[in-house]
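Of the protein chains in this complex, all but one are displayed in their positions.
Let's look at chain A:
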Amino acid sequence: MPEPLLTPRPEGLYCPAGDFFIDPSRPVTRALITHGHADHARAGHGAVLATRQTLEIMAIRYGEDFAGRRQAYEGPLSLGGVEVSFHPAGHILGSAQIAVTAGGQRVVASGDYARVANPSCAPFEPVPCDTFITEATFALPVFKHPDPSDEIAKLLASMHAAPERAHLIGAYALGKAQRVIMLAREAGYDAPIYIHGALQKLCDYHIEQGIPLGDLRPATMDKAQAADLREALVIAPPSAFASPWVQRFADPVIGFASGWMQIRARARQRGVELPLVISDHVDWTDLTRTVTEIDPGELWITHGREEALMRWAELEGRSARPLHLVGYEEEPE
């Protein structure tokens, strides 16, 4: 039996022929990175190959010396006789799927991906392959995410109904925060949007990359100034809600933008008053549609709810296996 092209190892997904890992969770000699979320892109590798934007995002998050060497992906290349190519994943700025081809076999590691339009990145590109490796973050048939513009309309309606209360929306610093801002702008909200300090650099970077976010102002002021933010829209990373930073706002509406908000209990556990179901992952419908469209000979399933997807594959008569890779979070913080 020939050696498999990719194989799970404790460090992550490994390609023996090319001697590299994809999105490893521990420092390795050579890593190919799909996108900049912390559970996929870690600091401390010997060499990193990723899209230019992913490399720049890693430098912003971890400092310029995040890896021994780095190489920006410019086009298909060969690593130890294995052909490697990157393809848009539609997840966040700079995100890519990685296709690995050798001996007439192609495996696509999709990383995290989405099929809903996102102005910060190119749309997901279905790549024909023998093995498709999919995430399973929202792989339960209850996850059918609504149109994000409807969710933003909810936010604007709430701001209209309670104009005296600042609206604090929790959103992950990379991708989701900018997505919420863009959606609000698309919906016609043109007032300044206030952002927590932890979002500043990544928002600046999006603007640099030609993604208009409108008038952004820091939400890191003292309590007296915060009193002026009564009617404001404030975006902050979820971790900020457990910190004393929140205390400067008098009686805020707490919202959270996440695919998890579709489940009421998840929203209530977090004390969220305004759940916004906005996700940058495929929901059940898009996931199963994608697999059907690509129609791979074999489906490999990583982080998330593998069981339900395994069952779906069984019902569809598809060959599938769970990879049980460790180190991936439900949604990166």
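In this section, a residue touches a chain if its C-beta (ideal position, glycine included) is under 8 Å from a C-beta of that chain, and two chains touch if they have at least 3 such contacts; residues count from 1.
In this section, contacts and distances are computed from a predicted model.
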| item | value |
| --- | --- |
| Candidate names "Gliding-motility protein MglA", "Tripartite tricarboxylate transporter TctB family protein", "DNA ligase (ATP)" or "Na+/H+ antiporter subunit C"; UniProt protein name, chain not shown | "DNA ligase (ATP)" |
| Contact residue for the chain not shown (choose from A:113, A:205 or A:241) | A:241 |
| Selected from A:61, A:87, A:185 or A:270 as touching the chain missing from the view | A:270 |
| Residue of A:142, A:191 or A:207 in touch with the missing chain, whole complex considered | A:142 |
| For chain A, the residues touching the chain missing from this view | 140-144, 146, 168, 241-247, 249-252, 254, 262-265, 267-275, 305, 307-308, 311-312, 315 |
